[in-house]
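Note that one protein chain is taken out, while the other chains of the complex remain in position.
And then chain A:
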Amino acid sequence: MDTLILSRMQFAANISFHILFPTITIALGWALLFFRVRFNMTGQEKWMEAYRFWVKVFALSFAMGVVSGITMSFQFGTNWPGFMETVGNIAGPLLAYEIMTAFFLEAVFLGIMLFGASRVPAWLHTTATFLVAFGTMMSAFWIIVLNSWMHTPQGFEMIDGVAHATDWSEIIFNPSMPYRFGHMVLASFLTCSFLIAGVSAFRWLIGGKTQGVRVALKTAIYAAALLIPVQILVGDMHGLNTKEYQPAKVAAMEGHWETGGNVPLLLFAIPDDEARTNHYEIGIPNLASFILTHEWDGEIKGLNDFVSEEGEILHPRVAPVFWSFRVMVGTGMAMLVISWAASAMMLRRKRGVEGLPKPMLYALVGMSFSGWLATLAGWYTTEIGRQPWLVQGVMTTKQAVADVPAPMVLSTFIAYMVVYLLLLSAYIYVIFYLARKMSRGEDIGTPVAPTPRQQPNAMPAE
């Protein structure tokens, strides 16, 4: 394996690990604010109970997100120096604004949100919770702006091979940004909803049937049921936007080789990049044409249009894009079925959480991390789908890579993977450990550090 593919694998590992945690914290911040505000309004202890449990998950997720995010800001330099050298004039200010308007806001007020409740007035604590939630959202905004610009760049000119900004509002409000931002924020809320629902269902199953678990479970299921149709709609709009600006990606998502109309929606196929065809296709006739063009015989550009005269392939490898797209959509459908079924059961004769049968609770536990699966699959679709470009039409991924010896990249890649896998297992383990401990009725409000006791052998200070 060469430096390019190893560097790509390393960055993919880093960014995949990283995105898991912001995906939780972006929405969990707002969920906490919701719990906190409900408590302020009603004075009911159950909201604070939910708050106290989930704020711990937030703290843990936030720490994981921060440290894995730092890694990436360094890897731009260690592995991809060509990126900043070419488009630094555009990426730079966007990243700078992310750090200055979001990172510090989150990091400073997180301390007050986590540990300050007894030291500051209630309004300031609620405000701190709001600022943390707002900060994570801002952070998502800026990074999505940059990412979207890499997919649909505009508002710049190239001078001597270096991009110079000409219009910042064009750069920020580039064509794919609103769709990608909406899609990601909704993905975050769905991920968070299913995590809260799954862990709460787990606690319910093992006997922790408290009021706090009840409200968290109910809130999460209803939120998921309301948001998933919106997400499907926004996802569809995002797809149409991609078809306009990155047709090669859409062709790869559909496994569609030859330009033409009446394109079937493939439910299953094994795309073969070498033979440039699919094997074992099973599809619904004309449906892809209909979804993408809203006409049954609408024409969709095929992958073969993205091969240059010299035979250079200017579209991504098809199989990974094709499959990640199906995993994302499949997971989304499962979310739709489960959240609607669970909502219907809870609404039926207004039985609430009692109306959920055991198999449904197990299904919810199984779906705890379904948001991660869908989010990762979605990002793989869009990011692998942009290849061979790093910035669509401006520079290729290959042009950006650093000339670091391959064995060196391999060794750091392995080191990161080991650390990430261990931490991921520890993370999931600890969340369910906290849930079990809470259900046993043990106080997990245990302080991070106990009150200092009087040292028996301490001498009076003089």
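We adopt the following convention: a contact is a pair of C-beta atoms (placed from the backbone, for glycine too) under 8 Å apart; a residue touches a chain by one contact, two chains touch by 3 or more; residues count from 1.
Convention: contacts and distances are computed from a predicted model.
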According to its UniProt entry, is the unseen chain "Cytochrome bd-I ubiquinol oxidase subunit 2 apoprotein", "ATP-binding cassette domain-containing protein", "Maltose/maltodextrin transport system permease protein MalG" or "Cell division protein FtsX"?
-> "Cytochrome bd-I ubiquinol oxidase subunit 2 apoprotein"
Among the options A:6, A:26, A:50 or A:90, which residue touches the chain absent from this view?
-> A:90
For the chain left off this view, which of A:52, A:276, A:301 or A:317 is in contact with it?
-> A:52
Absent-chain interface residues of chain A come out as 52, 55-56, 59-60, 62-64, 66-71, 73-74, 76-78, 81-82, 84-85, 88-93, 95-97, 99-101, 103-105, 107-112, 114-120, 162, 164-165, 168, 402-404, 408, 412, 415-416, 419, 423, 426, 429-430, 433-434, 445-455, 457-458, 461-462
